[in-house]
Every structure is written in C-alpha cells, then in structure tokens.
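Omission of a single protein chain aside, the complex is shown with its protein chains in their original locations.
So, subunit A:
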Amino acid sequence: MSAEDVLFDMLHSEIVSYLVSKSAEDEDISILEHLGYSCGWRLIERITKELPRYKEELDILKFICTDFWSCVYKKQVDNLRTNHQGVYVLHDNEFRFFSKLSNGTQYLKSAPKYATFTCGLIRGALENFGISSIVTVEISRMPLCKFNIQVLPSSS
C-alpha cells in the first residue's frame, strides 16, 4: 500500500468519526453519502476523459467494477451479478475500508458507516452517466461487502 492510499484511508476514517461524533444518529449517514456522491460525480468526469464512449447500462456497470474501482480502491470488484432488470450486486471480497477493522463479525454494528461514502460514490458516478439509482450496502461478515444497486427508471 502506497503512501497516498494511507492518506485517503485515514482521511476517510477521520471524516466518518468526526461526523458520527458530531451529529445525530440519522444525520451522519446522509452527509457522508452526499460527500461520496459529489466525489463520484466529479471523479467520473476525470476518469472517462481518455476512454471511448459507453452506451449500454451493463457496459457502464462493468466500467464501475473495473476501471473506477481500481482507480479508487486499487483493485477490481470481485463479482458482479445482475437480474437484467435493473438490479446489480457488486461483491467486494476484501473491501478496503473494512480490511483494517475486523476479520469476522466484530464491530459489525459500525461497519455500515464505513461503507456509506462508497455508496454515494457509486450513486454519483452512475448519476453522471445518466443513470439514477439507489445504492445500499449489505454486510454479513467483514471484510466482505455487497453493494446493491437498484436502477430507477429514467425520467426522459
């Protein structure tokens, strides 16, 4: 792990702990998610600069799993599943923000806070591609992490 990755990890965990200590239980999550959203939105503009155009929804999701994920987390998503009706599930077998936390079910209660930013990140990235979605997270055992993406029907 290089120095810049450590910086990102530490900044992220500081933001999480700051927001959790500062605000009420419900509020902290939405701020984190919004932070991720705007981050993902801007990041997409930058990463896709040199890339060819994506047309299909599946292509875009594949891009998120490979290029986007390796840009942020230095690894690819381990598994992508879909029902071809707008539901996608991303499996990350070793989610970066969990890898230092625990290797089992300890601290499971606070785990979602550490995945909220990433939910926003995915949602913001998809939004900039013109895909509205709801992203939720499912954690049964760290460091395994599942992101559920529910694509909303587009308004246009």
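Basically, a residue touches a chain if its C-beta (ideal position, glycine included) is under 8 Å from a C-beta of that chain, and two chains touch if they have at least 3 such contacts; residues count from 1.
Everything that follows uses one rule, which is that contacts and distances are computed from a predicted model.
Not shown: a single chain whose UniProt protein name, out of "Probable electron transfer flavoprotein subunit alpha", "Hemoglobin linker chain", "Trafficking protein particle complex subunit 2-like protein" or "Light-independent protochlorophyllide reductase subunit B", is "Trafficking protein particle complex subunit 2-like protein".
For the chain missing from the display, the contacting residue among A:P52, A:G104 or A:P153 is A:P52, taking the whole complex into account. The residue from A:W41, A:W69 or A:F117 that touches the chain not shown here is A:W41.
Listed for subunit A, the residues touching the missing chain in the whole complex are 38, 41-42, 44-46, 48-49, 51-54, 128-130.
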